[in-house]
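Of the protein chains in this complex, one is absent; all others appear in place.
The letters A, B and C name the chains in turn, as written, and every chain counts its residues from 1.
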Amino acid sequence: MRELSYRHALREGLDEELTRDENVVIMGEEVAQYNGAYKVTEGLWEKWGCKRIVDTPISEAGFMGMGIGASMLGIRPVMELMFWSFHSVAFDQLVNNAANVRYMSGGLINCPIVVRGPANGGTGVGATHSHTPEGLFAAFPGLKVCSPATPADAKGLIKSAIRDNDPVYFMESTLLYGNVGPVPDPEDGDFVIPLGLADCKREGSDITLVAHGASVLQALEAAEKLAEEHNISAEVIDLRSIRPLDEEAILNSVRKTHRIVVVDESKPFCGVSAMITAIVQEKAFDDLDAPVLRVNTIDAPAIYSPGIEKEQLPNARRIVEKVLTIA
Amino acid sequence: MRELSYRHALREGLDEELTRDENVVIMGEEVAQYNGAYKVTEGLWEKWGCKRIVDTPISEAGFMGMGIGASMLGIRPVMELMFWSFHSVAFDQLVNNAANVRYMSGGLINCPIVVRGPANGGTGVGATHSHTPEGLFAAFPGLKVCSPATPADAKGLIKSAIRDNDPVYFMESTLLYGNVGPVPDPEDGDFVIPLGLADCKREGSDITLVAHGASVLQALEAAEKLAEEHNISAEVIDLRSIRPLDEEAILNSVRKTHRIVVVDESKPFCGVSAMITAIVQEKAFDDLDAPVLRVNTIDAPAIYSPGIEKEQLPNARRIVEKVLTIA
Amino acid sequence: MAAKKTTKKKSTKSTATKDYASAEVNKQLSAEDKVELYRKLVRIRRFEQFSLKEYNGGKMGGFLHLYIGQEAVAVGAVSLMGDNDHVITAYRDHGHALAVGMGMNECMAELYGKITGCSKGKGGSMHYFAPDKNYWGGHGIVGGQTPLGTGLAYGLKYKGLKGCALTFLGDGAVNQGAFHESLNIAALFELPVVFIIENNGYSMGTSQVRSSAHPEEGLAARAEAYDMDWDVCMGENLYEVRAHVWEAMKRAHEKSKPTILEIKTYRYYGHSVADANAKKYRTKEEIEKYQRDHDPLKVWQAVLEGEGVLTSEQAAEIDSAAKEEAKAAVEFAEESPYPEISDISTDIYWELDNDTEASKQGTILFD
Partner (left out) sequence: MAAKKTTKKKSTKSTATKDYASAEVNKQLSAEDKVELYRKLVRIRRFEQFSLKEYNGGKMGGFLHLYIGQEAVAVGAVSLMGDNDHVITAYRDHGHALAVGMGMNECMAELYGKITGCSKGKGGSMHYFAPDKNYWGGHGIVGGQTPLGTGLAYGLKYKGLKGCALTFLGDGAVNQGAFHESLNIAALFELPVVFIIENNGYSMGTSQVRSSAHPEEGLAARAEAYDMDWDVCMGENLYEVRAHVWEAMKRAHEKSKPTILEIKTYRYYGHSVADANAKKYRTKEEIEKYQRDHDPLKVWQAVLEGEGVLTSEQAAEIDSAAKEEAKAAVEFAEESPYPEISDISTDIYWELDNDTEASKQGTILFD
C-alpha cells in the first residue's frame, strides 16, 4: 500500500471532504495563506480559495462560536485550533454552545462541527501549550472526541468526523505529523473509519496495554521491549476514539490477559486513564488478576526543559517498569 | 454550640479574614452593593466599603485575571463566581495563569487567590448553569479544590483557603446555603479546617460511601435508609477537599468495609468518582470484595425540568440501589 | 501623529423629533399589520404576567427573566424579518419567542418543564428555540450567543442568501470578551449581522454606568473601535424601533455589513423573579415613570388610536383574548406530563437519536 505521512493523510481526508460536500469549510488561524502552522492544510487555500479555506484573527472564542453558529445553519465547519491548548480561551463555546444546544433545544438543533488540531506535550513549548484535553472534553455529553495514532486512522477518522452530525473534537499530535504509514488508495474506494471502534495494534496474551494518540507508539515500543527482554506478551489496544469508547475491545482483551496498564498522556487526576480504570475494574472485576495500573504524564505542569521533558511523559521505560510490577 | 446557616458561616469566615488581613479583598459580580446574588456577602460592603468589597463588570476572564495579577503582588483576592459554571468564560485565566505561573517561573511567583461560588445542579437553571467542575479543576496540578458540605466545614475551609498561598478553588452549593448547623463560636478561638482532611460524617462497617459537597447529604440519607430498611451499616466519608485529597481516610475505611460506592454529582466520564475509583482499586485491590461502584449525575447535559431534575442527580434512592448490587 | 478625529460611523442622522411613522418601512404597514403588532405586544405582556403568577405559585424551577417593559424591541425588530433573516438572543427570551410566532402553549409548558414544552422541558425559561421560525434561542451565558449570531450571519453569506442575523444582547453583556471578538470578526469579514443592545439600564443590580466605560454617545459607539456602523434609538415606540432596525437590516442585506444598534428600554420587574433586590438599586419613582410615560403597549395603543386604526374596545378585546390564551396555556402546561427518566438521555447526539450507522460503535453514554 502507498505510504503517507500523518499530516498528508489528514490533508487528503480534508481535501476529499471539501470535494464531497460544498458546505465543508476550513477555518482557523493561519490555515489558508500561511498553509497552517503545522502545514496540515498546506495547498488547500491555493486549491479551494478564500471561501472554503478561511484565515481568522486570534479570537478563538469568537471564531469557534461563529463556526458553531454557522453549523446550526447547515454549514460544516472544520475548525483548526493551532494548538488544542488554546481551547482555554474558547472553552465556553466548546462546552456550552456546541455541547448543549441540541439538548437544550429538545433536539431541534444540531451542530455538525469538527474542531481539530494538535494536543500533545513533548515539543518544548511549556505548560500553557502542552495540554492534552481528551478527557476534559469527553467528560461533556454532547461531544465526541477522537485521537488517531497512525496516518490511516487519521484519514479515516477525520472523514467520519466531518460527516458526523454531532460536534467532534479531533486531537492530533505534532509528534505524529511527520510519521509515515500505509493509507489505502482513494482509487480503492472511500476510506472511513467509524468513531467508537478501537483497533488492536498488536496482539498479545499476558497483559493489555490501552492507549490513544501518540501514547500508542510508546505502548508499542514498550510491548517490544517486554517481549524481548522479559518474555511478556503484551496486547496493544488503540482506542482511536475516546467518546464513543469501544469498551468491548478493552474488556475482551482484559478477559484474555487478566492484566491491564492504561497509558495516557493526560495528567493522573481525572484523565482518560482514570475513566478506563473505573470501567474495567467495574465490568471485568473478576477477570482481573491485578489492579488496573496507569502510566500518565508526571503530575506537574508541563516542564519546558528539553533535557527531561520526555521523562515527564509516558514513555516505554516507564510503561515497562509499571508492567513489571504486575506481570 | 450555636447554629449558623452555611451561607452565614461562609460570610463569618470571610468577615474574619477581612479583619485579620488588610490585603484580603472580595470581588465579583454583584458582591457589594447588591449583597451577592446568593447573599453570601450580605452586609460586607456596608461594613468594609468599596475598597475591600468590589463589584465587577460581567467580564470573568478580565476580572479573574486581574485578581490573579493582583495576587502576584501580594493582594489576597477572594473572587466570587456568581455560578462556578461561569468558569467557562474565564477558563484560560483559571487553568493557565493561576495554575502555571508558579511552575513556569521556577517557583518565583505565587498566587494566593481564592475563587469561590456555587457549583451544583438541582435548581432548575439548565445545562449551562449546572456544571460541577471539581474534578475538572483538580486535574490541574497547581490548583487546590475544596467543596464543603456543612456550615462548619464551609467556615473552617474558607478561612484556610484564604490563608493558603496557592490558588484554591472553593465550590459551594446553592442547595446548601440555607442549611443550618453547629459552628464553633469565634470566642472559642480561631476555627480553621486544613485542606486535605476528610471527615467521617457517619461511622459504619459494611460499606463505605464517599462523597463531597451536597452529595454528602444524599449519602447520609442513603445510609439511614440502608440501616433502617436493609440492615446495612454504611460509613460516610466526606472528602471536603478534592485536591489535596485524603486518600488515607478513604483507604482506611475501605480496608474495614471492603466495599465502596463513590457518590459524585459530576458526570460519569472522568469525574472525581472515576479518580477515586482508580485510586481505591489500585491501593486497596486486595481489600475489595466487590468493584468500586459509582453514583453520578445521569450522563446528559443538565435537564431543566423541575419534574425530573432531581432524578438526574445522585439521590438517596439511586445510592441505595447501587449499594444493594454489592452489599 | 497629529490628533485627528475619526469620521464617525453613526448611521442615522435622525433626531428625537423625527417622524418615524412616515419612515418607508412603517408606511408599508396596513392597519391590520399595526393591530397585529399590538396583539403581539399584548400577548407577550399577558403571557409573562401569567407565567409570573405560576412561578410565584411554585410551578417552575430556577429563573424567570421577564421581558415586560421591553416588548416593543423584540416585536419591532422581528416584525421586519423575511425568510432569510434570523434571530438569536440571551436568556430574556420569551418576548422574541412569541414575536417570531411560537405558541403560548409550548412556551408555557417549557417553563413548567413539561415534555410538551418547546424544548421538551429540557431548556427552561432561558432556552427557547424555534429553528423552523429562524429563532436560535435563548442562551444563558452572558454574551455567549453573540459569536453564534455572527455564525448565523456567516452561514447566510456563505450560502449566498440575502438575510441577516439579529443578535440581541443586554447592556451588561457588552463587557464579555466573546462579544468583542465577534465585533472584530463581523467587521473584518463583512458579515450581515445586526447586534442589538437592549439597554435597559441595568445588569442585575448594576447600573450601566457602573459596568461600562464607553464614549459619551453610548454603548453602540464602541462600534467605532471596529470601524463599524452604529446607531442608537429609543425602544418604546414600534415605529422608531422598526425604522432604526430596518436601517441596520438594509445595511446587512444590501452591503453585507454589520451594525451595532443600541435600543434604550426598561424592565419593570427584577432581573429575574428571584431578584429580591429589584427595587433597591433603582427607585420606585423611576419604575413608575417608565410604566406611566414610556410603556410600549400604551405608546402603541395611543399611536393606533390616534391613527384611528384601533379603538379602545378592540384593544380590550385583544387583551382579553391574550389573557384567555395565556390562561389556556397555563392549563395546557399544568396538564402536560413531565419528561420520563428515559428522556434525560435523548437529544444529546443527533446520530444516536436518529439511530444511524454512525451511532452503532462503542459506548457514548456512560454510567
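Definition applied: contacts are C-beta pairs under 8 Å (C-beta built on N, C-alpha and C of every residue); 3 or more make two chains touch, one makes a residue touch a chain.
Not measured: the values here are computed from a predicted model.
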Missing chain: touched chains present in the view: A, B, C
Omitted-chain contact residue, chosen from C:225, C:302, C:316 or C:341: C:225
Residue among C:216, C:285 or C:313 touching the omitted chain: C:216
Residue among B:82, B:104, B:171 or B:237 that touches the chain left out of view: B:104
Residues in chain C touching the chain absent from view: 1-8, 10, 12-16, 175-181, 183-184, 187-188, 210-217, 221-222, 224-228, 232-233
For chain B, residues in touch with the removed chain: 23, 25, 51, 56-57, 59, 61-75, 92-93, 96-97, 101-110, 112, 141-142, 144, 160, 163-166, 194-198, 241, 243-247, 279
Contacts of chain A with the absent chain, listed as residue ranges: 29-30, 33-35, 37, 55, 57-59, 61-62, 85-86, 88-89, 123-129, 267-269, 294, 296, 298-301, 303-309, 311-312
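One rule holds in what follows: only the chains that are shown with their structure count from here on.
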Greatest separation from chain B - chain, by CA centre: C
Gap in Å, rounded to a whole number, between the CA centres of chain B and chain A: 31
Mean-CA-position distance for chain C and chain A (Å): 39
Approximate Å spacing (C-alpha centroids) for the pair chain B, chain C: 36
Contacts with two or more other chains, residues of chain A listed in rising order: 61, 92, 96, 103-104, 141-142, 243
Junction residues of chain C - those touching two or more other chains: 119, 121-123, 127, 139, 141, 144, 177-178, 348, 365-366
